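Only one structure is covered here, and it is reproduced in the block below.
Missing here: one protein chain of the complex. Every other protein chain is in place.
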Amino acid sequence: MANSRFEYVKQYERMDRLLPETYIVIRIDGKGFHKFTKKHEFEKPNDLRCLSLMNAAARVVMSEFTDIVLAYGDSDEYSFVWSKSTELYERRENKLVSHVCSLFTSAFVFNWPQYFEIPLLSLPSFDGRAVLYPNLSVLRDYLNWRQVDCHINNLYNTTFWALIQKGGLTNTKAEEYLKGTISSQKHEILFSQFHINYNNEREIYKKGSIWVREPEDVSAPSKNQKYSTKQKRKMGLRLLHVSIIDNEFWNSRPYLTILLN
Amino acid sequence: MANSRFEYVKQYERMDRLLPETYIVIRIDGKGFHKFTKKHEFEKPNDLRCLSLMNAAARVVMSEFTDIVLAYGDSDEYSFVWSKSTELYERRENKLVSHVCSLFTSAFVFNWPQYFEIPLLSLPSFDGRAVLYPNLSVLRDYLNWRQVDCHINNLYNTTFWALIQKGGLTNTKAEEYLKGTISSQKHEILFSQFHINYNNEREIYKKGSIWVREPEDVSAPSKNQKYSTKQKRKMGLRLLHVSIIDNEFWNSRPYLTILLN
Amino acid sequence: MANSRFEYVKQYERMDRLLPETYIVIRIDGKGFHKFTKKHEFEKPNDLRCLSLMNAAARVVMSEFTDIVLAYGDSDEYSFVWSKSTELYERRENKLVSHVCSLFTSAFVFNWPQYFEIPLLSLPSFDGRAVLYPNLSVLRDYLNWRQVDCHINNLYNTTFWALIQKGGLTNTKAEEYLKGTISSQKHEILFSQFHINYNNEREIYKKGSIWVREPEDVSAPSKNQKYSTKQKRKMGLRLLHVSIIDNEFWNSRPYLTILLN
Partner (left out) sequence: MANSRFEYVKQYERMDRLLPETYIVIRIDGKGFHKFTKKHEFEKPNDLRCLSLMNAAARVVMSEFTDIVLAYGDSDEYSFVWSKSTELYERRENKLVSHVCSLFTSAFVFNWPQYFEIPLLSLPSFDGRAVLYPNLSVLRDYLNWRQVDCHINNLYNTTFWALIQKGGLTNTKAEEYLKGTISSQKHEILFSQFHINYNNEREIYKKGSIWVREPEDVSAPSKNQKYSTKQKRKMGLRLLHVSIIDNEFWNSRPYLTILLN
């Protein structure tokens, strides 16, 4: 409404439109979560309450932005993958990143009491970034990267905390013990020393969490077809803990590729 | 920790470092607050509870980021002004904007029950943007712009809601009535029809809110001096509802200019 | 070599890397060519000497940068299309645009005497820009856009100058005469008034010029294959004046798609 002689300062704003027809990934990360998890006495190596809360917050984000097709979360991070044709906020980077990050935070704080008995003792917060991927192949590699990361970290953490919680080692000793070990050696430590078969660990820990938008009728429209806006609105959201790396994930869900275009 | 063949996707991230030695302003805005205020039955034209909550959330942000020197808030928006020499997050735009926006949101949701009896019925969220201002003169014009905007909107809203609440007009009628009126005419309507002297309205409504960082000893260091980190940490935060346009604001607070450099 | 206390100013340089795996198009345009063509008495509507010189300069650019796969030129502009995987200058936008523009200019000035008897009376110059296209479909539409532009302009100019040179109209009268006419009407004017069959005009005028990189053995490698660096270096350059819009152009040159990847 206001129109003053100071309004020229708006010219200093930069138009930060993201390149059209490329996949936008917005990844958010917990800030200072090491301290935050200590303060709230999170269970180690994984706190199922927090992962569930993260998933609930991600669900809110996906419900709000129907142009987000899928999301991948692990530990204190979540990646939201947008349809490459989205024109939300004219694809303005600042707006997209900050709004996703804000809404996720809002849901995280609001829903905390549903997942934790302990009240919030300090304020959780997240930062975000946008990255562009120009084709499906590199987009899939992005998701693969995050899931491999989840796996490597979880195997390490599972072994690390077994050594401490069940083996009686100090943090420093456990760290030294694991230095330079490879995957198979960690599996072996878990099994021989603690009778833990890593493969039997919960899928949510090993694979992370994947939210996908899912049509009521999963029989996909033919390749050239697009889902109508009406169809999109009716779609549900499904939470998965499976391999996103396997072709099977994509082949069995042709609607994802359609939605991403 | 993880180092996989997929890691090349990191190369798609853009280095979004903001130009050094320029003032960074991060402004956040409520998303869909028109609907949000209706749902939570906000008082009109101003809801003091919400303004107080906004100020409380802004205080949290300023406490967290000591390189923010001052902040200006009005309605559902808040602008945070950073020292031009800040190197936080290497001045990465995405990180700065999203983290400020997230922490503000976190504080807003967390502190809601302290200000409202009604529980949150929907999730509030904000978006943010960064704008760079290369010198103090244009930075001041930015703040002037926001404060003039606050004034113009508040005068309009005060008159608009008086016509409705006290004058019995419908929204549409009130809008028509005010169409094309200038400032003095709105003052006149308020005074002659509703015995409201606009000048006696609360300063927080007319001027908005200003948080400033304030030294314990307000006698400023000499012009070339800088505050030490220790001094900075000890500084308090003060909330003001005054003209930021008048030179008086800046002349009486020489430490602000020092902190901004 | 130098390392001084002033070197910190390098930090003000921005890293302007263009998004990987997207097609880079660098388009250069003559600056002030309206005046330049008048001063050097260019033939109207087309000056074959200048088009040939433009093509020669573009050839120099393509010879220098083997990652440019094809180029399209018309009037005083030229577009250079890069392989989407090029890593030249780390894909830094400023360097790519300015170097292409500089080398083109260098070749244009140096080769001028081979194409014009009249010496250079003022300095020609060009500006440039980079645009990213994330897939082949939109890249083709970019090239289609330039070729349609060439066609529309050439039909207009051919008719305009016929009205002046053969019809004796002034510039203003010719402009008025053509105002609002559609394609078929311009064809009709040319044919009925000046016995010019537009279809018989030179292809270089109607279609513009296309440089393509061409393998010695045009039997393309199989779809997954790439050309080796050695093969690339041996490739020739061919100048075409054909439709780039027709699928035929791309279907008959499968090596272009391979080179672009």
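Residue numbering begins at 1 within each chain, and the chains themselves are lettered A, B and C in the order written.
In this section, contacts are C-beta pairs under 8 Å (C-beta built on N, C-alpha and C of every residue); 3 or more make two chains touch, one makes a residue touch a chain.
Predicted model, so just to flag it, every value in this text is computed and none were measured.
Asks: Would you mind spotting which of C:D141, C:E188 or C:E214 touches the chain that isn't drawn?
Replies: Missing-chain contact among the listed residues: C:D141.
Asks: Taking the full complex into account, find the residue in B:N135, B:T170 or B:Q185 that is in contact with the omitted chain.
Replies: Final answer for the missing-chain contact: B:N135.
Asks: So that we can see where the missing chain sits, which residues of subunit C does it touch?
Replies: 1-2, 4, 6-10, 12-14, 28, 31, 60, 89, 93-95, 97-99, 101-110, 120, 123-133, 138, 141-142, 144-145, 148-149, 151-153, 156
Asks: Given the full complex, what residues of subunit B touch the hidden partner chain?
Replies: Residues of subunit B in contact with the hidden chain: 19-22, 84, 132, 134-135, 138.
Asks: List the subunit A residues touching the unshown chain?
Replies: 11-12, 14-15, 17, 19-20
To be clear about the criterion, only the chains that are shown with their structure count from here on.
Asks: By Cα centroids, which chain is closest to the centre of the whole protein?
Replies: If one averages C-alpha positions chain by chain, the most central is A.
Asks: Looking at subunit A with subunit B, do both copies bring the same residues to the contact (over half shared) or different ones?
Replies: Same; most numbers are used by both subunit A and subunit B.
Asks: Can you give the whole-Å distance between the Cα centres of subunit A and subunit C?
Replies: 45
Asks: Measuring from the mean C-alpha position of subunit B to the mean C-alpha position of subunit C, what distance in angstrom results?
Replies: Once rounded, the distance between the two centres reads 50 Å.
Asks: Using Cα averages as centroids, what's the distance between subunit A and subunit B in whole Å?
Replies: Chain centroid spacing, subunit A to subunit B, equals 31 Å.
Asks: For subunit A, which residues are shared contacts with two or more other chains?
Replies: Within subunit A, residues 132, 138 contact more than one other chain.
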